[in-house]
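Every protein chain of the complex appears in place save one, which is left out.
Take a look at subunit A:
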Amino acid sequence: MAMKVLREVGRKRSGAAWIGGSRGFADCAAAAMGVAERREGGGGTKAVNLFTAVNQALHIALDTDPRSYVFGEDVGFGGVFRCTTGLADRFGKNRVFNTPLCEQGIAGFAIGLAAMGNRAIAEIQFADYIFPAFDQLVNEAAKFRYRSGNEFNCGGLTIRSPYGAVGHGGHYHSQSPEAFFCHVPGLKVVIPRSPREAKGLLLASIRDPNPVIFFEPKWLYRLSVEEVPEGDYMLPLSQAEVIRKGSDITLIGWGAQLAVLEQACEDAAKDGISCELIDLRTLIPWDKETVEASVSKTGKLLISHEAPITGGFGAEIAASIAERCFLRLEAPVARVCGLDTPFPLVYEPFYMPTKNKILDAIKATVNY
C-alpha cells in the first residue's frame, strides 16, 4: 500500500499559530509558563518529518520548563526513531537519561516524578511493550488525583510511544493499543496524524494537567513531511478537526489511518461521493460535538482504525453516535478495522483496513 506523503491537506485553520481553546488550558499550572502569551516565534515554518517535529516539541518542552525530564530506553543517543536526538547533549544527563529495560518501572517511576510536581515525559519504545506498564498507568496514573482527593496528581505525566503498523513489524512492533487506555477514566489519549499536528499536540499534552498517553504513528516518522512552525505552539486537546468537508458521508480516523482514508476520499470523489473527513486527534475525552454535527449533516458514518474491530475505539464512537444521531442516521455505522486476530507477520495487507476495503464500505453505506 503506497503511503502518500501527507501535505497540508484540508487544513482549514487560519494562519494563526496558536489555536487557543479554553478547554484544558485555563487551569494549566501557572508555573509551567506564560503559555497564553506564547505565540509562534517569527512566523517561520520549515518542512520537517514527524520525528523531527516530535524532537522539536521535546526541545521546546524541556526548554520552557526546567522541571521536565525525558527518559526511556535508548533515548540518550536519540532513540531508535531519533525522536530524542540532541536532548541529552543540550539539557544534560540529569534531565534526559536512559532507563533499564523495565516498562513497569519506567511508568511507575514517571508517575512518582509527576506526583512531585515535575513533567515526566517517558518513552515506551514500542506501544507493544506498554503492557507491563499498563498496571501502573491504569491503576495508578489514572486514579492518582481521584483517590487522593486532589492532594496529589500526576498531571505532569506524558507517555510517548510509537504505535501502529509499519509494513514489516509483525506481532510485536505493530500493535495499536489505544482502545485499552480509552476505557480508563482519568487518562487522556492523543494521536497526531502529521508533523504539524504532532508538535502542537505533544506540547499541549505535555502541558496538560492530566496524564496523557501520546501515540505516535511510527509509519509516518520519516514518510510524513509537512511545513511545521518553528516556534512554540500548541493545538487544543479534545477538539477534533474536520480536514475535508463533504456532504455524503462522515469518515473518522486518527493517526496513520487518516492518510488511507484520505486516499479513499479522493477515489470516492471520482465516483461522485463527497466525503467529510474528521481527525479525532484526542481519543479520550473525544470531541462528540464535532462528530455529531458532521453526522447530522451527512447522515452516514464510517470509522476506520488499525486495531482489531471488536472492542476497538470505533465501537465507542459508533454507539455514542447511534445514541445521539439515531433519527438522523440513514445507514448503519460502518467500521473498517483490523481483523480480530493478533497482528500477523505474513499477509499484513490483508489484515489492515486498506483503501479498497474502505471504499467498498463507503459505497455500501452510501447506497444503503
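Here, a residue touches a chain if its C-beta (ideal position, glycine included) is under 8 Å from a C-beta of that chain, and two chains touch if they have at least 3 such contacts; residues count from 1.
One rule holds for everything that comes next: contacts and distances are computed from a predicted model.
Within the choices "Pyruvate dehydrogenase E1 component subunit alpha", "60S ribosomal protein L6", "phospholipid:diacylglycerol acyltransferase" or "Dynactin subunit 4", the name that UniProt assigns to the complex's undisplayed chain is "Pyruvate dehydrogenase E1 component subunit alpha". From the options A:R147, A:H171, A:R222 or A:K245, the residue with contact to the chain not on display is A:H171. Among A:Y129, A:Y163, A:W286 or A:F313, only A:Y129 touches the chain that is left out of the view. Of the options A:G112, A:P209, A:P285 or A:P342, the residue whose C-beta touches the omitted chain is A:P342. Of the residues in subunit A, those that touch the hidden partner chain are 73-74, 76-77, 80, 98-102, 104-105, 128-129, 132, 168-173, 309-310, 334, 336-342, 344-347, 350-351, 353, 357, 360-361, 364.
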